[in-house]
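One protein chain omitted, others in place.
Now for chain A:
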Amino acid sequence: MAHAQTLTEADEIRFHTTEEHHPENGTLLGFWIYLMSDCLIFAVLFACYAVLGRNYAAGPSGADLFDLPIVAVNTALLLFSSITYGFAMISAQAKKVKPTLAWLAVTGLLGLGFLSLELYEFNHLIHEGAGPQRSAFLSSFFVLVGTHGLHVTFGTIWLVTLMVQVAKRGLGVEMKRRLMCLSMFWHFLDVIWIGVFSFVYLLGVLK
């Protein structure tokens, strides 16, 4: 009789705690679904570039414009920022505030490096007369790469916000959840960049 009693109690406890943890899973799943919708935005922009990417309007083509060494450096910056964010997450799991902040700062600096190189490239293109209004190819190029750059910009702002929060409040459960969301966002941007450097830059230089 007493044995049966403990069993039901155990069941009740299990049921209760499962319910309590549900919202946490909800945040990450919800954020994942947001990322998937973001993925659709990029799919449409990639499709747009795939259709318009060869309409040069007698203007410059990708082979004339793209500077592959700069793209390679940009790719390296983003890839390094991905692994430094990974190190930040590992430090956060171990509840070490200072290493977490340090790795987040490194990630942010790499993100800023990526953005400044991209802005330099855009500026250079526009000064050469290859701005977004020059041809359908350049319009779709600026929209696709610019949208990715905007995402990185907002990711960097988000990262600074989280650094301030981690410094003030430490690494509680909710802070780890926020870091996890930004982690997904940041790695997702790196995945999109694979498509950009392969499809836009490398194939653009080939044509």
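Keep in mind that, in the parts below, a contact is a pair of C-beta atoms (placed from the backbone, for glycine too) under 8 Å apart; a residue touches a chain by one contact, two chains touch by 3 or more; residues count from 1.
Just so we're on the same page, contacts and distances are computed from a predicted model.
A.B. asks: For the chain not present in this complex, what protein name does its UniProt entry give, out of "CoA transferase", "Putative spermidine/putrescine transport system permease protein", "ABC transporter ATP-binding protein" or "Cytochrome bo(3) ubiquinol oxidase subunit 4"?
C.D. replies: The chain we cannot see is recorded in UniProt as "Cytochrome bo(3) ubiquinol oxidase subunit 4".
A.B. asks: Using the definition of touch stated at the top, determine which of A:123, A:161 or A:198 touches the missing chain.
C.D. replies: Of these options, the touching residue for the absent chain is A:198.
A.B. asks: Of the residues A:82, A:100, A:139 or A:156, which one touches the chain left out of the display?
C.D. replies: A:82
A.B. asks: For chain A, which residues touch the unseen chain?
C.D. replies: Residues of chain A in touch with the missing chain: 3, 7, 10-11, 14, 17-18, 21, 24-25, 27-29, 32-33, 36, 39-40, 43-44, 46-48, 50-51, 57-58, 68, 72, 75-76, 79, 82-83, 86-87, 89-90, 93, 173, 176-177, 180, 184, 187-188, 190-191, 194-195, 197-199, 202-203, 205-207.
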